[in-house]
Structure formats: structure tokens, C-alpha cells
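So that we are looking at the same thing, I have put the structure below in C-alpha cells.
Apart from one protein chain that is not included, each protein chain of the complex appears where it belongs.
This part shows chain A:
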């Protein structure tokens, strides 16, 4: 090989890899297809723990009870089956066993019913993007639908995007019952590259669209 090739970080990386060959080589194949970090929620979503909801709660009859089957958000290419989840030992909502599924918390109302229907999902697995990978790209006004086991479709509009630090999470605000048919979607955000964990939760709220 001859001639000028731009040298810089690329060479550095190569060298670093060489210095730690065995494992690096083993993982090279995976790394070559490594996915990009998830989309970032808007800056306005970064909240202070003291912030308080001022959204008026208007009466809403909502839909009859029916468990959710699929959540679809066409604008971000999200189409994911929903499985049931309960509380984990620490009191938090357990995540779905399948990272490509969303989880509906069975202690909450069903999506479309009056009240706060709570869903959770992984932003990524150990291998790559998971069910709620794209939630950071949601913006207020985006439509989303939940198809339900009774064959009906509950249509929602995104009304809230909030990011809360895990260590200052306002549980009552996020999980509290609502007088309107509300859908809450929660996933992780705020990657901490030092601790190699997500520091925050992204909390999306949506209201049932009058039909």
C-alpha cells in the first residue's frame, strides 16, 4: 500500500484495538453493525423535579376496558406487540421479558379507558435497539394508536414529553391516576458513559383523541 492516507483518530483506534486483540477481534463482527444511540428528546423535555403539572383534567368517558395488543406510532416507525408486566421486587414496574415488546402495567387501566394506562419498554437491549428505541423522536401532537384485544383502536395524541432523573423520579406525578383517558409510555434516556447505564427516564404522555 502506498500514497497518502489521512491519518488521525482512525489509526489511533486501530492501534488501541491491536493492543487488546483477543476480545476485540471476537467482538469486531458485532461492532461493525453496531447501532446508533437512540434519538434525543427535545431540550424542553428536561425537567426540574419541582415542576408541576398544570394540565386541566377534563372529564372523559373513555373506552370500555380492553387489554392492549399492539402499540403503533407510524411517524417513528414503531409497531410493537404489548405484553403484560407487573411490579418488580423493588416496587418499580418490571420490563417486558422480550425487549422487542412493550409492557402494559396490569395495575393500571387499559389504554383508552379513563385513567392513566402505563406502558414501559426498553430503549435498547444488550445487542441493539429495542421496542421503545424511537420514543425520543416523538414531539407533541404526534398521533399514536393502541389496538386492543376487543378489536377496537384507541387513538392518542402526544401531549407531554418529560425527562426525569432516575434518582429524583416523581412517581406520584408519573403514575398517579388521571381523570382523562391517558397513555403513559416510559423508557430510558440519558446514557452515562462512565457508569455505562441510563441515568434518566423519558416519560411520554398522550391523551385519547376524541373520535
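The rule is short, and it goes like this: a contact is a pair of C-beta atoms (placed from the backbone, for glycine too) under 8 Å apart; a residue touches a chain by one contact, two chains touch by 3 or more; residues count from 1.
FYI, contacts and distances are computed from a predicted model.
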* Which name from "Amino acid/amide ABC transporter ATP-binding protein 2, HAAT family", "Membrane protein", "Zn-ribbon domain-containing OB-fold protein" or "CHRD domain-containing protein" does UniProt give the chain that's left off? -> "CHRD domain-containing protein"
* Taking the full complex into account, find the residue in A:80, A:147 or A:201 that is in contact with the omitted chain. => A:201
* Asked: Mind pulling the chain A residues that touch the left-out chain?
  -> 1, 7, 9-20, 23-24, 26-28, 30-32, 34-38, 57, 59, 87, 89-93, 95, 99, 105, 107, 109, 114-115, 118, 120-130, 132-133, 164, 166, 169, 171-172, 175-179, 186-189, 191, 193-198, 200-201
